[in-house]
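The complex is shown incomplete by one protein chain, all other protein chains being positioned as in the whole.
As written, the chain order gives the labels A, B, C, D, E, F and G, with residue 1 at the start of each chain.
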Amino acid sequence: MSVTEMFSNIQVFLCADQDVREDIRKVVQTLEQTAREILTVLQSVHQPTGFKEIPNKCFRARELFCTVRSQIGDLKTKFPMDQYYRFHEHWRFVLQRVTFLAAFVVYLESETLVTREEVAEILGIEVEREKGFHLDVEDYLAGVLIMASELSRLAVNSVTAGDYSWPLRISTFINELDSGFRLLNLKNDPLRKRYDGLKYDVKKIEEVVYDLSIRGLTKEPEAERDK
Amino acid sequence: MSVTEMFSNIQVFLCADQDVREDIRKVVQTLEQTAREILTVLQSVHQPTGFKEIPNKCFRARELFCTVRSQIGDLKTKFPMDQYYRFHEHWRFVLQRVTFLAAFVVYLESETLVTREEVAEILGIEVEREKGFHLDVEDYLAGVLIMASELSRLAVNSVTAGDYSWPLRISTFINELDSGFRLLNLKNDPLRKRYDGLKYDVKKIEEVVYDLSIRGLTKEPEAERDK
Amino acid sequence: MSVTEMFSNIQVFLCADQDVREDIRKVVQTLEQTAREILTVLQSVHQPTGFKEIPNKCFRARELFCTVRSQIGDLKTKFPMDQYYRFHEHWRFVLQRVTFLAAFVVYLESETLVTREEVAEILGIEVEREKGFHLDVEDYLAGVLIMASELSRLAVNSVTAGDYSWPLRISTFINELDSGFRLLNLKNDPLRKRYDGLKYDVKKIEEVVYDLSIRGLTKEPEAERDK
Amino acid sequence: MSVTEMFSNIQVFLCADQDVREDIRKVVQTLEQTAREILTVLQSVHQPTGFKEIPNKCFRARELFCTVRSQIGDLKTKFPMDQYYRFHEHWRFVLQRVTFLAAFVVYLESETLVTREEVAEILGIEVEREKGFHLDVEDYLAGVLIMASELSRLAVNSVTAGDYSWPLRISTFINELDSGFRLLNLKNDPLRKRYDGLKYDVKKIEEVVYDLSIRGLTKEPEAERDK
Amino acid sequence: MSVTEMFSNIQVFLCADQDVREDIRKVVQTLEQTAREILTVLQSVHQPTGFKEIPNKCFRARELFCTVRSQIGDLKTKFPMDQYYRFHEHWRFVLQRVTFLAAFVVYLESETLVTREEVAEILGIEVEREKGFHLDVEDYLAGVLIMASELSRLAVNSVTAGDYSWPLRISTFINELDSGFRLLNLKNDPLRKRYDGLKYDVKKIEEVVYDLSIRGLTKEPEAERDK
Amino acid sequence: MSVTEMFSNIQVFLCADQDVREDIRKVVQTLEQTAREILTVLQSVHQPTGFKEIPNKCFRARELFCTVRSQIGDLKTKFPMDQYYRFHEHWRFVLQRVTFLAAFVVYLESETLVTREEVAEILGIEVEREKGFHLDVEDYLAGVLIMASELSRLAVNSVTAGDYSWPLRISTFINELDSGFRLLNLKNDPLRKRYDGLKYDVKKIEEVVYDLSIRGLTKEPEAERDK
Amino acid sequence: TQKADDRDSDVNSLSPMIASFKSFQLELDIRHDKYERLVKLSRDITIESKRTIFLLHRVISPSVPSAEEVLAESDVKLDGVRQKIKQIAEELLGEDLYQFHKAFTPGIQEFVEAVSFQHYIKHRTLISLEDINARLVFLQEGKSEATGPSADPQGMQELAFQVTPTDYLLGVADLTGELMRMCISSVGNGDIDTPYQLSQFLREIHDGFSYIGNTGPYEVSKKLHTLRQSLGKVEDACYTLRVRGSEIPKHMLADVFASRAVPIDPDEGVA
Partner (left out) sequence: TQKADDRDSDVNSLSPMIASFKSFQLELDIRHDKYERLVKLSRDITIESKRTIFLLHRVISPSVPSAEEVLAESDVKLDGVRQKIKQIAEELLGEDLYQFHKAFTPGIQEFVEAVSFQHYIKHRTLISLEDINARLVFLQEGKSEATGPSADPQGMQELAFQVTPTDYLLGVADLTGELMRMCISSVGNGDIDTPYQLSQFLREIHDGFSYIGNTGPYEVSKKLHTLRQSLGKVEDACYTLRVRGSEIPKHMLADVFASRAVPIDPDEGVA
């Protein structure tokens, strides 16, 4: 085989590779668009009037997750599954975003921590790498940490909206989450940096709970809620 | 599953991952050691007396490639093969180095461009990703470009050693290589940057040939060689 | 001695050095693990129910410090003692963490500022550099400052837990600490930056005390405590 | 001991430490001044007329090394010897500079690679850490690498000055040095970066030798030298 | 004049410059020490018992300002007076600190805003640049802003100390100050950032006043004070 | 118009903008491909046998410029013509390349400097911005400078090919070009950097002419050519 | 030969090559000079816009009458800025705006910030890009080239400057910082309504930017972090207002909001 032939073959290969990346980029772009739409839907829970509409908003978000699933389904077809890590960087960011969104919806619905299995189900992907397009554990953790910071904002805004029960429940939840993360031996990587931010969220929420308790506001809403 | 259990499981996973990376790092270090040894063997071709010993040196290098093969063999056992790209960064650099060394040996032996298949054989790895631990085309090209720069040095030193035939042959070879690369549509990545360096190698070698021709030194060695 | 011999000797030296660092890194990792465990034990004092369990938690933490002592004991064996500062960076961070933990335990137990001597005893190390593996004064101070920020959190959470006596006592303590630090002429280094954070802790605690006093809640607990 | 007393003690300690550093800085500054003076003396070898004066210049430099010795002698008195690594950063840079200067003088005098022992002797310090103020192996290597780059400049300028024998000898020397470094497994640190620069020096000198040999200038000066 | 001479001259200039800076740094350090002492004296006003001792503390602070004056007097001798801004950065920080302290003392004494003239007098310096070592308007303003933040702390702590009249008076004062600052067109520099902080001080004080007013505590102390 | 609507409008604009850029990128890629093909055709003039084939090669290049014209024609349709500079960066690089190729062809054909008008004609674009897709003067100059560097290579290789007339003629040409460029006041931008390179091209060609003249080879070829 | 002579003698300054380079020299110098003039105009616009913003922050003083004065003064200042932008428009007449965009983009962004701040204070809404651009249509005396677009009967000619959507976005992103400052000031001045209004408005802008996400240019994404911080500060302020409001005995609420300064009966104060 001559040098020219060899390089022609390589060019064919490189072109194919670039096409794959181009295809991935396009799907990822639509995925990002949907993620932003879900975010817009969920952002409204921070509105004074938004707390009452949480079920509606979650329902609407769940609908949009159908689109996410179909877009990820599309993404899966763009490359051989065993090259997941070759192209990982392309979708890593958006996958963390949609994980956050899924975690947020699940929290708003049931006040529980979404499991990796649940996220995978919501996104229509796998938990185990061997089975197909999956959710990397680091990406799952990153998504969960983004949610933690959103919850500290929620604690603040729920009080503004006159609902005093959220902060306490969020505080309990976030403390549990913090304990969980303390079990992990994180490297000095982006995830570690994000985790360092969790401490601020914990503190912030504790201060909200403090503000409520010193004013005797921590019991009332509970009662209100029971109605 | 409680949050604590979940995070305990994740910690087990993260530890395992860090262990794999640690193992890989260790093997890669031995591989780098061998690569440096082969380089030392081959460096002697730049010495005034080195040109006569090329066959010996290539033979010795070939022997050391056995070590390389066994070390890469060891590397393969350190992680599941379908996660090649997950850990790619760990061995990328050294793989380009040994590819360069293989390409250099083959050039010195036969004055031909090593094919990706040949490199794979010398290193005891695969060409096709599907078949196992393989040589990425970008890494192959990077290795070839490192060799091109070594050849421009060889052209210079061969003249110093009084052997005037190498520069012409190297010039032809490197021009063909350059044409080959011109067929490729490289992205704006490290490979592209390396390729930009090829122009300087081409120019340098042309200037050596020029120096020989203007002094009428281009024909002699040819004759000498025929003997 | 030939150049080759010389460099071979140097390589032996460099390898040994890298091995030492590797060994240190491993012990430090186990130490970090234990530190995180102690932290988890102590974190529970921030919980509404945690204030009653302080003695238990301190006891449990004290137990875990045995592990710390044995791990630091292990660390000491990894390098010649007079090269402490050569490898200082490797354990600096974790040493500050365990100093913080020791200081926190001592505060919870006796509401006093742990001395450098006490920390050294708890960690099984020396105060004076000449005597062996010791606690640098800057690291001691850093640990104390981390505790100060933990105390401001404690002041907040004690109120949430309905215990109104802590904030006042913490306020007095932290003011004394602040006066102490004001005696120091710190350079423009990480310690200085940390110290700047102390101002915020002081202020936060003062605000908690303010919140209690304006609501007339500052006297009760005092009485309660006397019982 | 009250908090105030404790911090007063610490302040005494911190002041003492800052005084030590201040003292070190001052001596290091005078040392840098002497180093710059030696450099100015040795720079003149690059002058067209400088090659004949090499012995004189080396003699003058040797004299100035007396000052260096006495200044380092002064430096040693400024801190307890077992805290070498605590203050290492203060003199690291200047120690590499004077090592370079010592290596350069020795090369100009005898065309040999200065050993660590010789440098230590010239600077009036120790090779072994245990014996006192010593020359760290990394600092020695850094100094040697600075010299390599100075030698590539010397090769160029010696030709301009009409002395054609230097480049060949420098080339042999630097190749040996390069082989030596190839034995080392350098970490990804400043030294590694400096070593990467050695490749350019090697190449540069080879091109000078090439320029001379293609013009048949490599034998003449040798003869001239014999006279 | 030869190039060498020219550079020697410049070197002389540069050394002299460094000496001046060194001298300045030393005096500034003593000044910082005194500033910290004055601060410690004044900090006691935040203590529950401190409000009664204000006159004493101010008296003590005034005494320490003598030291400040003599230290600044010393500082003035270290450099040519018309090059104030050449070395400005060295004392800028400490000058803002002592301005703050002077402003704080004056406020505590008379509840008025210290004028630039008064600060200059207390510090023994000039207001107008032409007349000698002076107080830059931006440094004066920065000092005033530091005081504003101290006053917001004072408002909080005075309530804790049971003195309800301070917050109202501070509020009036700080509101006028805020109106004053609003007249300024600041650049995006540290002063601007500090001024942004003033808004938070105003806000904090307003909150204290609010807390008092909803509890009907705004009248009493006023009366008490009149007695 | 609500805030949401406003942002939707802007989002529409931004998406449209990205689409335009994507379209441009694609056309530019094909243009780059053609440019590489033309380059490959013209590269052969550097070969020993290439000098005789210059007319053929130029003819072939001219043919390929048809493709360039049609591709640029395509490019023009991708964006509003009066927003040329909005997207300039996308095609700037390739436009400089094809300008270089046009200039090289024209030089090989007629040994004259292609004018901006001629380049515009060859590329099927305008000279004046008002008239449509045009050739910026800086891009024209950059293209000319790339050619200058190619000519210095040609001077070297023509000697290797035994044709001694080229270097002299190139020298005259490039000297005039240099005089032209000296008239320009450039900013510290890429063009300036490229222009700095011209000095080295001039120098290289001068060296070739020098080599020829000391060997008395400057006359012959001139004569040969006249035949 | 002719050529050989050329090489050694002076380069003929009348050669066509040299002549064309002289024209390039002229072209480049004119371009650079224009660029420089635009940079200077941009700096002027920046400074004057910043001063307008400082001026507008003075509106939030307790008294209403002075507010009108201040707004009138800000109108005058912004008119001055507009005159500078007119000068930019004149420089750009017949040019490709994007060719010199880098020269004046900082000034224009600052202008957007100032003008949108004023607009918010006046109307409590976000000014649209179209509205801003509408204010940047100038009349100028029709010179020799009176045949320009839409020349009106009196020989006056329209000259329009177009703010790019990106500059608009960047200006609005900076606006949020000023709104945050305004919010904190309002709380400090006992104004309770403004913070809630502002938090609502800022949240809308924040959601708008979130919606755009990374679709826009990099500079926009870079400002998102600061925007989020500003929103956080505003939300915190509203939270504080709400929490402390919770302590007022319900029957007193009306009183407190009506007149904060009226002291409350001490007996009822401590709830």
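Assume contacts are C-beta pairs under 8 Å (C-beta built on N, C-alpha and C of every residue); 3 or more make two chains touch, one makes a residue touch a chain.
Treat the numbers as computed from the prediction; the structure is a model and nothing was measured.
Across the entire complex, the residue among G:Met17, G:Ile47, G:Leu71 or G:Leu224 in touch with the chain not shown is G:Ile47. Residue E:His88 is the one among E:His88, E:Lys131 or E:Lys193 that touches the chain missing from this view.
With the whole complex as reference, residues 4, 7-11, 32, 36, 39-40, 43, 47, 61-63, 66, 261 of chain G touch the missing chain. Taking the whole complex into account, chain F touches the unshown chain at residues 175, 178-179, 182-186, 196, 199-200, 202-203, 205-207, 210-211, 213-220.
Interface residues of chain E with the unshown chain, by the touch rule above, are 1-4, 6-11, 13-15, 18, 82-86, 88, 113, 115-116, 129-130, 137-138, 141, 168-169, 171-172, 175-177, 179-181, 183-187, 222.
Note that only the chains that are shown with their structure count from here on.
Here E-G and A-G are compared, and the pair linked by more C-beta contacts is E-G.
Per-chain CA centroids place chain B at a distance of 34 Å from chain D.
Contact with two or more other chains is made by residues 179, 183, 185 of chain B. Along chain G, residues 207, 211-212, 247, 270 each make contact with two or more other chains.
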